[in-house]
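One structure is given here, and the rest of the page talks about it.
A single protein chain has been removed from this complex, and every other one stays in its place.
Going by the order they are written in, the chains are A, B and C; count residues from 1 in each one.
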Amino acid sequence: MVSDKEPTILVFACNWCSYAGADLAGVSRLEMPPHCRVVRVMCSARVRPEFVIAALSRGLDGVVILGCHPGDCHYSEGNHYTRRRALLLKELLEHVGIEPERFQLRWISASEGAKFAQTITEITGEIEALDRRREPPPEG
Amino acid sequence: MEQELREIVRKLLEEGAIEYFIGYAEGVEPLHTTPCFIERGEQVQALVWSPLCPYNLARYLHQMKDGAGKVGLVVKGCDARAIVELVKGNQIQRERVVVVGIPCQGQVDLAKLEDAFEGVEAVEGKGDTFLVTVGEKVHSVEKERLLREKCFSCRHPISFEYDFVLGEMSPLVYGSESEFAAVEELERLPVEERRAFWRAQFERCIRCYACRDICYACYCQECIFESKAPRWLEKTTTPLDNQTYHLIRAWHMVGRCIDCGECERVCPVGIPLRRLYKKVEKEVEQLFDYQAGMRVEEVPPLVSFQIDDLVIEESS
Amino acid sequence: MPRRRIGVFVCHCGNNIGGVVRVPEVVEYARRLPNVVYAEGSLYACSEEGLSSIREKITAYGLNRVVVASCTPRTHETLFRNACEEAGLNRYLFEFVNIREHCSWIHMRAPDQATEKAKSLIKMGVAKSYHLEPQEELESEVYPEALVIGAGVTGMTAALNLAHQGLKVHLVEREKELGGLLSEVNKLFPTHRDAKEILDPLVEGVKNHSLVTIYLGSEVEGVEGFIGNFKVRITKVEEEIKVGTIIVATGARELKPIGQYGYPAMANVLTQLELEERLKEGVDEWQSVVMINCVGARGADRSYCGRFCCHTAMKNAILIKEGNPAAKIYILHQDVMASGVEAERYYRGAMELGVRFIRYDPTNPPQILGERQAEEIKVYHALIGREVILPAQLVVLTTPLVPQADNERLSKMLKVPLGSEGFFLEAHLKLRPVEFATDGVYLCGSARHPSDIRESVSQAYAASAKAAIPMREGVVRVEAITAFSQERLCNGCGNCLLVCPFGAVELKDCERGAQVAWVSVAQCKGCGCCVAACPNGAMQQRGFSDQQLMIMIEALAEGVSSGLR
Partner (left out) sequence: MKTIKKSHLAEWLNRVAQGYDVFGPALDGVVQFKRVNSSDQLVFDYANSVVPPKNLFLPQTECLFAFRREEGLVILEPRGGLERERVLFGIRPCDARSLLLLDKVFNGDLEDTYYQEKRRGTILIGLACPSPPQRTCFCTSLGIDPLSPEGVDILLTGLGDRYLVEVTTEKGEELVGPSQELFFPSAEGEKPKGEKGKSLEGIGEKIGSLWEDGYWRELSRRCLGCGVCTYLCPTCHCFDLTDVGSTLSGKRFRCWDSCMFADFTRMAGGVNPRPTGKERVRQRYFDKFSYFPEQYGVLGCVGCGRCSQYCPMGIDIRTIINEVMARGAK
């Protein structure tokens, strides 16, 4: 997380809502910062928190999980589990000094292309601000 | 009490009620006990009990998982919760375990004891004090001075249904500090300072896996860290690798950690692991009103949800 | 493990990708990735030319994994999978990388960064493809009956179309009568025939067809299941019904512009539909009528255009004018939406008849003058550049159709999305316009967006034709993205069983004597929740395994990771 480099942000998006929302942002030609990489999963509940931990520990600057709004899950209840996991994981990460901005869970529906663009823009900005503050780690 | 225990175990073994019994025996020095497996009636003399029996023997129940017979063991109140969790996690059947509850009134922190006295031969609990025998002399020391940190938050020994109880199981109530005080102290630090704190801890980790291997809740057939595909964790021990290890492990403690404190006790390089797992415990309790090891019927927090989790989400 | 031979096809999508991302550079990059034996750029990978190139290269280079970097898997995955299959490659050995929606289209002004991003997305896709495994799809039966929700012109058309193909249909209507919104309409644009002329044969048709069961005054209360086997609860019906497909034809309703232009307090301010109710009884002797278009549409509250309200306003203006040629009729509009030959001709006809069209400025809207009822209308006439006062014995507000109030409830029940305006949202505007992303659920008519009769009927035909396909085939293939448990690793804790929303997991005794998880593939819907709940990765998901996802993370992290290693 060297300050002068551009951040890399991993985004998990559920197939039914958020990935479709991301597609809609594309179809609508909404511009946003190019630092995120969307990985498609069928449901946000597929994302093991271990992925988040591993990604952050491997040097990625942020991880975002996007899912259907609660109540709208294609599989009825997947995002309820996601929400619990995310609540706890965030606490755990923060406890060891990983800023809450680096791991975020957001709800984005298939029609919310604009919200997707806005979310990515917002989170990228937050993470860039953090990276500017952080000291580069010593060479090891 | 030791005699009573020995008699119970002798009877259980001689009646064929259990295949073996897991208890504490004397180690090479008086201060070092060690777990022991008693298989025959005549071995029961080896069984001992003192405030120097830290081991959570429920860990050894992993060994009986694939068998068919019954096993007996002695547990302190804190360790009893491990049995609840093992039953809940479908690792053992309650009826296959004969549980002897032992009314622990606090365990001695060996490091504190060794700092305070040299040449200690025996320690015994008595009311609010420990009686420490050094040579001919017996010192009476306030418990607070020698207790293991986790014993200050002893609170659950009575919730369990024991098969035998040697005396009255009651929590040791000590001090007014919150059991989460050490966690809260960290929480008050700015995020950068917390990062620096844990980085220094993780940097020291030698990844001997003692914390994992001693944990009653680590009953996976094969640990995720041993997986070659995917490789969750490299064998290298950079601070980030070690952070991966500790965070994933802490994640796996969600809803399972009963604060037996064994991980922290066995860490050779003194990483304050309870401050990590207590954080998880605290959040599980506060967010989802769940405590591990209380009742077998309860559904763990990460495999259940409430519609009104939304309220939590919005308030956090 | 046979050596991986990965082929990468990078699509220009004409200028859509190629105009931003430097495709030749990306192809060159892809060629150097581990295990990639072939890479090429393609003008349109989805064209017949592009697809046959993929098929040829699979054979020529012995490719055993194929990566296409182009648009979104949500619309094109099946196409490319089919191409792989046609070339003899298992369809699950294909990996999709989205460099259009997720790259070129959203970074149009940053070609350098978009090119780098495309590379890293492809690197991730290639890394994942290495770990893809061939899969077999499970076939599941489709119950050959359909549920149609809503018995307006759309729903009845769809129901009849299915029934005519010999399929049984359950037609559910909330109201006590069939007909929906159309039953409130007077005459039709542009023919001026009675709405009844359209409606009555449809009503008779569904009533008399032996394969159509009608549930009047009923609503859908609960839906469970997936394509081929939905279980539906309907109010006032005791037994659950079982259907293979569902068509949403719930229509829309006219906006009642409460609080605008004196509505509904002033008795002579009506909506178009209320006017039609009056017109059914004959044209009153109104001497002056002012219609205000775009009330509640194309503004901050509701950004969309009602699409045919202009037609309605013109139709009713002409009907009044024909009944009473002396009447002064003004249509105040923002724009006249009269596209196409018929509407344009109709528009000219209205003007020739003497209907006056005045354009108003939405930032300076018309005002109603009058105390207890409308007397006159004051409007800033944009063309002559000053305010004019128009006599108004009757004021008619032209409002758009708006979504049904309970769309949200139904969308949750069916697990299908709503768009931002509250109408149902189709899987793809152009490629899958009458289907939801959820298999086996279709939509048509004004449930999707305000549609006139012609559109509604065509969509009803389309949706029913689409729905008939799986029902006629009798089986659907279930995508092989189901979960499976690895016996060697499973510790039998049962987390997977507790989180599975479909009851697809159970514990069974295994060889080593312990209990281990077992997944019923037929019941598993592939959400992967159980995989994330499994502490040590004993549970996995086909196509989304821990290994496959982790390798993507690693591919992404490589090169960006801090100097620590």
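The rule we apply is simple: a contact is a pair of C-beta atoms (placed from the backbone, for glycine too) under 8 Å apart; a residue touches a chain by one contact, two chains touch by 3 or more.
The structure displayed is predicted, hence computed values, not measured ones.
Undergrad: So which shown chains sit in contact with the chain we cannot see?
TA: Looking at the complete complex, the unshown chain comes into contact with B, C.
Undergrad: Have a look at B:124, B:142, B:185 or B:213 and name the one touching the chain we're not showing.
TA: Considering all chains, including the one not shown, the answer is B:213.
Undergrad: Among B:33, B:105, B:153 or B:291, choose the residue that contacts the chain missing from this document, as touch is defined above.
TA: B:33
Undergrad: In the full complex, which of B:91, B:105, B:201 or B:291 touches the chain missing from this view?
TA: Only one of B:91, B:105, B:201 or B:291 touches the chain omitted from view, namely B:201.
Undergrad: For the chain left off this view, which of B:3, B:45, B:236 or B:306 is in contact with it?
TA: Residue touching the absent chain, from the options given: B:236.
Undergrad: Where does subunit C touch the missing chain, residue by residue?
TA: 32-34, 554-555, 558, 565
Undergrad: Kindly note down the residues of subunit B that lie in touch with the hidden chain.
TA: That gives, for subunit B, the contact residues 27-29, 31-37, 55, 59-60, 63, 200-201, 204, 206-210, 212-214, 226, 234-238, 262, 265-266, 268-271.
Here is the rule we use: only the chains that are shown with their structure count from here on.
Undergrad: Taking every chain's C-alpha mean, which one sits closest to the mean of all protein C-alpha atoms?
TA: Central chain is A.
Undergrad: Suppose each chain is reduced to the average of its Cα coordinates; what separation in Å results between subunit A and subunit C?
TA: Spacing between the chain centres: roughly 26 Å.
Undergrad: I'd like the Å distance between the centres of subunit B and subunit C, where a centre is the mean of that chain's Cα atoms.
TA: Chain centres of subunit B and subunit C, defined by C-alpha means, are spaced 55 Å apart.
Undergrad: Provide the list of subunit B residues touching at least two other chains, using ranges where the numbers run on.
TA: In subunit B, 224, 232, 238-240, 302-303 touch at least two other chains.
Undergrad: Residues touching two or more other chains, restricted to subunit A: which are they?
TA: 49, 54, 58-59, 77, 81, 85, 140, in rising order.
Undergrad: Over in the complex, which subunit C residues touch subunit A? Could you list them?
TA: 72-74, 98, 100-103, 105-110, 113-114, 116-117, 120-121, 124, 411-412, 415, 417-420, 425, 429, 437-438, 481, 499, 501-502, 525-529, 531-533, 541, 544, 546, 549-550, 552-554, 556-557, 560-565
Undergrad: Which of the residues in subunit A end up touching subunit C in this complex?
TA: 1-2, 5, 8, 10, 15-17, 19-20, 22-23, 25-27, 29-32, 34, 37-43, 45-49, 51, 54-55, 58-60, 71-78, 81, 85, 109-112, 117, 136-137, 139-140
Undergrad: Which part of subunit B faces subunit C closely enough to touch in the complex?
TA: Within the complex, subunit B contacts subunit C at residues 65-66, 89-91, 219-224, 227, 229-232, 236, 238-240, 252, 299-300, 302-304.
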